[in-house]
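One protein chain is absent from this view; the other protein chains keep their places.
Chain naming follows the written order as A, B and C, and within any one chain the residues start at number 1.
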Amino acid sequence: MLNISHIYNMNFLEKGMLSIMPEAVIIVFAFIVLFLTFFERLSKSNNPYYLSLISIGFSMLYILMLSGRTIDGFYGSIVFNEFSVFLFIGILFAGFLTILMSNNYINNFEVPLPEYYSLILFGVSSMMLLVSSNNLIMVFLSIEFMSITAYILTGYLKGNTRSTEAALKYFVLGTFASAFLIFGSVFIYAATGHLNLYNIHYFITSVANKGLINFGTIKIYLAIGLILFLVGLAFKMSLFPFHAWTPDAYDGAPTPITNFMATGIKIAAFAIFLRIYSLIYNFNIMDFNNILWLLAILSMTFGNIAAIMSSNIKRLLAYSSIAQAGYILIGIIGGGYYGYSGTLFYLFAYIFMTAGAFAIVVAFENFDLMSLDIKKYSGIGYKYPFVAAAMAFFLLSLAGIPVTSGFMGKFYVFSAAIKSRYDLLVLIALINSAFAAFYYIKIIVQMYMPDKEELIISSSNGVQRDRGSGGANLNKLNNDFGVVNGKINEGLMIAIFICLFFTLLMGIFPQIFINFAHNSINSLWSI
Amino acid sequence: MDAKFIITWLIPLFPFAGWFLWGLFGKYFKGYSGYIASAFVVISFILSSILFFIVSYTHGFTTTLYPWIYAATFKVGVSADIDRLSVIMLVMVTGVSALVHIYSIGYMQDDKGFARYFSFLNLFVFSMIMLVIANNLLLLYVFWEAVGFCSYILIGFWYEKKSASDAGKKAFIVNRVGDFGFAIGVFLLFITTGTLNYETIFKMIPSIPTITVTIIALLLFAGAVGKSAQFPLHVWLPDAMEGPTPVSALIHAATMVTAGVYMIARFHVIFSYSQFASEVVLTIGTFTAFFAAFIALTQFDIKRIIAYSTISQLGYMFMAVGIGSYTAGMFHLISHAVFKGLLFLTAGSVMHGLAGELDLRKMGGLYSKMKTTAITFIVGGLALSGIPPFSGFFSKDAILADVYNKGFYFSWVIGEITALMTAFYIFRVIFIAFFGESNVDPKLHVHESPKIMTVPMIILASLALIIGFLGIPPFNTSVFYSFLHVDFKNAYNFAPFINNTPWYILSLISVLAGLLGIFTAYLLYIKKAINPETIKNVFKPIYTLSYNKVYIDEIYNFIIVKPVLSFSNFLWKIIDVSIIDGAVNGVASSFAFFSIKTKKIQNGMLMSYILTLTIGVVALLFYFFIR
Amino acid sequence: MDFFIKYLLSILIFFPLASVILLLFINKKNEGLLRNLATILSLIEFIFSVYLFIYFKPDTYKFQFVEKFNWITTFGASYFLGIDGVSLFLILLTTLLTFVSLISSYRYIKDHVKEFFILMLILETFMIGTFASLDVLLFYLFWEFMLIPMYFIIGMWGTGRRVYSAVKFVLYTLSGSLIMLFGLIYIFILHYDQTGYFTFNILRLYNTHIPLNLQILLFIALFLGFAIKIPVFPFHTWLPDAHTEAPTAGSVILAGVLLKFGVYGFFRFAMPLLPEATLILAPIIIIIGVIGVLYGALVSMVQKDLKRLVAFSSVSHMGFIMLGLFAMSAISVDGSILQLLNHGITTGALFLFVGMLYERAHTRQIADFGGIAKKAPILTTLFMISVLASIGLPGLNGFIGEFLILIGSFKHYMVLTIIATSGIIFAAVYLLWMFQRVMFQDITNPQMESFYDMNLREIITVLPLILLMFFIGFYPAPFLERIDPTVLHFLSIIGHHGYIHNLIKLKTGLSNA
Partner (left out) sequence: MSINAYLIVAGVIFCIGAFGVLIRKNLIIIFMSLELMFNAANLGLVAVSGYLNLIDGDIFVIFVMVVAAAEAAIALGIAVAFYREKGTVDIDKANELKL
């Protein structure tokens, strides 16, 4: 129970600085990296890369120092608590992995490095701000901050039409969506008269206790406001009707950035949505759950069905990430202690399996810029046993096969949903993941069982055009084992190892993470 | 571990060991395996004779080797039930087997599967012994099937011949059909009595409603019909002649095929308790006796003729047990075992002399070339056609007399006619094969079989002379009767004697019938008084019917085999592949179809993306406002 | 030593994984070493499992070799192992068959040897784990991951349309077991609602009280999962493809062990958890089973491909087992469990022989064979023994199981049992016909002239199975006396439910014993 007045009375500045320390560290480093541009020699080498890694390390350090406390700064518009710690760590990992992937990849293009890394760092900090923000203004600001970095990074490959187009689409749609978001917050503001999330919660509670919640203007404003706000966030979470940007942006963006969007942005969006939604969950305002129920089912079904016939690995993963968003939403719908902790757990698991998959995509792109078509993966199981095995493992995790974190996450959110009796939802989700397994397995087939014979569904779907991220070079497609020789640099290896480690650990000994998630959920209401 | 136990279990042990040895190390023993195998069987023959005397001077007993299946309330042990019935069977089985073994040494000597042959033969003897001494239905059923398997493997002994392996398969499957009924009978018996042990069952029978007993009896009889080649399921036995001749002698004449009769005798309590079942047995027996003899009239394959005569003789036995005179049935079983074994062995010796020739039309005038064979064969023939003083006369008349005196006149008439036909067809064989002018292919040099083959034949021939006197009429005062009858004392007397015509009248009639048959054959084939061809043409339809074995095989093929196969094909091609699997793959490909359709949303046009987004928003707001 | 006995199950589960790690360090070029080492390790594993048999106390239904450690305290899931008379033999079967199939694939597997043996050992770990775990979540973990190694084995070393078969196998089974997972989670939550604490301990979950209509729905959910694995009649179409295309070792494990999981699942989970639904749905399931018996038999009668024939024959055998299990009389359930082992042994052996034929002739079409007997007497003899065991010839293992099943089910389902019994005729027909066409008659196909007999390795491969066939056939007591208490307890668990209690007592013959 936060008491505003008591905050106003005290010296808030140091509290404020303390509360944003982890973000601040990263921002500072981001600037340092940015300044490297002025020094020709430094910027060419790998310094920005190492610096940014270090910065993540430092910020992690600060989080560990601060963890366990609950600090709110800037008039309670920023809150640092266990909840944020959990997500900070997730986001930092996402950024860390992204940076690790970027190293070799981005050197293949003639683009300035320092800006790139500093933008990633800015992105990370913005996400952290987003998850720790406790005020609609703050939410809006950090979302915009995040999006802007994402737009730039998406279009970062200068002279690459696909990249630019992706940036364009992403930008237009993103801004469109955030317009909805802000307009939604207008209505919420109008309904409650507060921008501070906690006050909103407080207000709604009181109104609800008076039984006026579904009454008159408040109701209408709140409804419109929440729906529009939801739209704004659902866009970032890429839930079904608002998913449209996902495949294109994922496809066009440089692969590390795709990973960044898939992991970091999605987590941050989900986290803030969870935080806001948990405020209103209890007094089921115009049974908002049904809307989410619908969105969840639509997203997972659409994602899976669309993914079945994708031949481009990045697009396939994009569709699958839409489906995954659907699964994660189940946790939020399930609600309650287990639902929310399950959601967090799933998010954390999701980071590593997705990042792992993308890391391997990056690895093969580094060998051969054409290798985005799944057909090009044929036979790599034998050429690169370890990497292929890892890929298989991540795909299985995404498919939700046991001993992987994916299964534990699914199991967690599903049981939470059943606990609050969303049987049909879970059933549909399970059936979904049954046929979702097909396209993950399709990739494994390509990797390990290469031959001319047909699958149940002939892999020869409508689009056969090469979708490399470099200039099209079709004659390279013809050789059978698509991937040219090359060695995977240690950065990627580390990334893959980290992902493997966590995916396996969360699959077999999830208890630690579950406890962690529980703590963070406990602190969610102790703002 | 008393003497009885040891002796009892040593009897099956020896053949069992033999099976093992020849099966595994046959090739190291080379020719000796035959001698040792025979020795084993002889030993168990001696043992069973000892047992015979033990039992005949003391009383029967039960002994258990080890508990076999103990599952919940279902408890069955491997245990033997030794009484007079089983010892008689034991002596018969081991005796005939011993002779056949010895005979086979000569017959099979230059066959590459020598050891294999003897291992299977030993296995058969083992199974037959166990079948005879079993004291519970499960054990009986087990070895019931085991002997079936032995006959399968021995019929198909020369597996390179398609006909042989076909015949083996046919035998096994037809037997399975019978065993199907038998198994159901066992189940029914178990759930009604809660046990499978003979004594317990027999005690409980009177307390069971007659209808149930009848059903049980009929089901068990189905097994007997399969095993003993009675009418609907007789088709396998003639084909079984593809096997080596000693096998036919042992399995398909003397022992296995009589298991059905033995089984009914063993279960006389059940059968005698249900009159209807017994009458069914009688009817089937009577019909089969006539039917088989009718087919045998016109065949030319010497072994097949004898096979059909076996079927017909088994028909007699079933008549006997069908009217409740079990002793008579058993008596005919024993004597038939002897003379039919003899006939087969001699036939084998003929084949041996003619390099495997079976067709009557390619024989003739063999008497001069192979005297022993001829004489023994004739002895067998006389026994078969029931001419005194050969054993067949006594045993067959024992049956027919009972049939008449118990008032089953129709069956009696059929029986007599059958006797006539029997005498005719067997002497037809004798006259054509051993007398008259020779149609033998001049190239091959016909020779008498070696001693090792002829001696068993001679022994059997003399037995065929002697055995009969165990049952000197009137039968119910004879040695055999008095010995065995005690085992059937608690049979339920459902068919009392209604008139006692003195035996000699009835015997006279049947002897006359026999002589008439022989005389007809003489007229036709020696005197040539009437040309067989003319008769053939006169009775054209009947002849063809008999010649083609009444088309039973063809009928089965048409009404059973073909429909089943086509139905299975339908199941596989249509139901399995098209419908079920089609549905499965259909789901998959429908997903593919949907996938392609859904991705149309993702058409790359910014316009449409914005449109979807907006539609989403509107839809949500709409959803809210209509609520 | 007592440590060894105490943690024997864990050792059994993780020993293969340890061996995998060992194998990882061996250069994949060095194939001979890989083969021998893997085989020896699996042999050691088998020897360990024999200890299980030695130290198993036969006269109790209580779980033995129990190990329990906390795993996920939040959900009350624990690393909870233990075996009773049923899982004991299934584990033994698993270890034996793994060993056998490893020897059998010495010559069959030519490429990616290392991967193959590693996958087989991983598979073994997960199979044993599935049988040993008494914790539902743990069970599901093992159960589900088991698909993956099998999928690779079929897909990478299979023949013909291997990828199609592999994918079909995985998707089919996966969709089933996901619906099953739904059912399991639901029961888990129901238990939570009633008691207020989470637990996955199956023994605790047995006490969950579920309203009847819900029970039936949940039973259907679980049924789908297990029935697809077995496979029961309409869900069987993955089986012929998978069996046919898989390499020999794969088919052996698939038929020998994987099919058992369905029945085991019914025995351990579906039926005790949802007793009333079981009692109500039993007739329907039995009807399905009986249909399966005839269907499998008839269809295999017209198969042209050896492996496909054997595959369909196991559909038929599984029908028998379902009949026995759901007739729920002590005798028939005993029979079903014994028949599980028998089917594993027999069908495993059959697949081994088919594999040998394939190695020599490079064809599986029955029409291409003929007259093998002349060339390969040993092969013929042993092959014939296993064929006869599969037919259910007395004196061999198959007979005992089938007979117990039928005689046990006869009381309550007379007509259905009679129909099922007719299956033994068809079994004789299709198997003997196959055998005749393959082994007997004269050599028609010239390339059979070069057919050679079994070598020592192959004889060693099948010998244990053949011996077991005879042993079980002549002396099944050691097996039955261990299975029996478990089965009676199982039936009493089902029985402990209200009005049906007495009915069950009647069924099991506890009262009229």
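We adopt the following convention: a residue touches a chain if its C-beta (ideal position, glycine included) is under 8 Å from a C-beta of that chain, and two chains touch if they have at least 3 such contacts.
Only a predicted model underlies this, so the values are computations on that prediction, with no experimental measurement involved.
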Touched by the hidden chain, restricted to displayed chains: A, B
Touching the absent chain when the full complex is considered, from A:F140, A:W293, A:Y327 or A:F367: A:F140
Touching residue (missing chain; options A:L168, A:A389 or A:M493): A:L168
Full-complex contact with the absent chain, from A:E115, A:D248 or A:E365: A:D248
Candidate in contact with the missing chain, chosen from B:L24, B:L508 or B:M605: B:M605
For subunit B, the residues touching the chain missing from this view: 599-600, 602-607, 610-611, 614
Contact footprint on subunit A, counting only the chain that is left out: 136-137, 140-141, 144, 148, 151-152, 155, 158-159, 161-162, 164-169, 171-172, 175-176, 179, 182-183, 185-187, 189-190, 193, 195, 217, 221, 247-248, 251-252, 310, 315, 462-463
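Following the convention adopted for this analysis, only the chains that are shown with their structure count from here on.
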Interface with more contacting C-beta pairs, comparing B-C to A-C: B-C
Separation of mean Cα positions, subunit B and subunit A [Å, integer]: 79
Centre distance in Å when subunit A and subunit C are each reduced to the mean of their C-alpha atoms: 43
Shared-contact residues (touching 2 or more other chains) in subunit C: 168, 171
Touching two or more other chains - residues of subunit B: 588
In the complex with subunit A, residue positions of subunit B that touch it: 585, 588-589, 591-592, 594-596, 598-599, 601-602, 604, 606, 608-610, 612-613, 615-617, 619-621, 623-624, 627
Residue ranges of subunit C touching subunit A (in the complex, touch as defined): 71-75, 112, 137, 140-145, 147-148, 151-152, 155-156, 161-164, 166-168, 170-171, 174-175, 178-179, 181-182, 185-186, 188-189, 192
Residue ranges of subunit B in contact with subunit C within the complex: 23, 66-74, 138, 141-143, 145-146, 149, 152, 156, 159-162, 165-166, 168-169, 172-173, 176-177, 179-180, 183-184, 186-188, 190-191, 194, 564-565, 567-569, 571-572, 576, 580-581, 584, 588
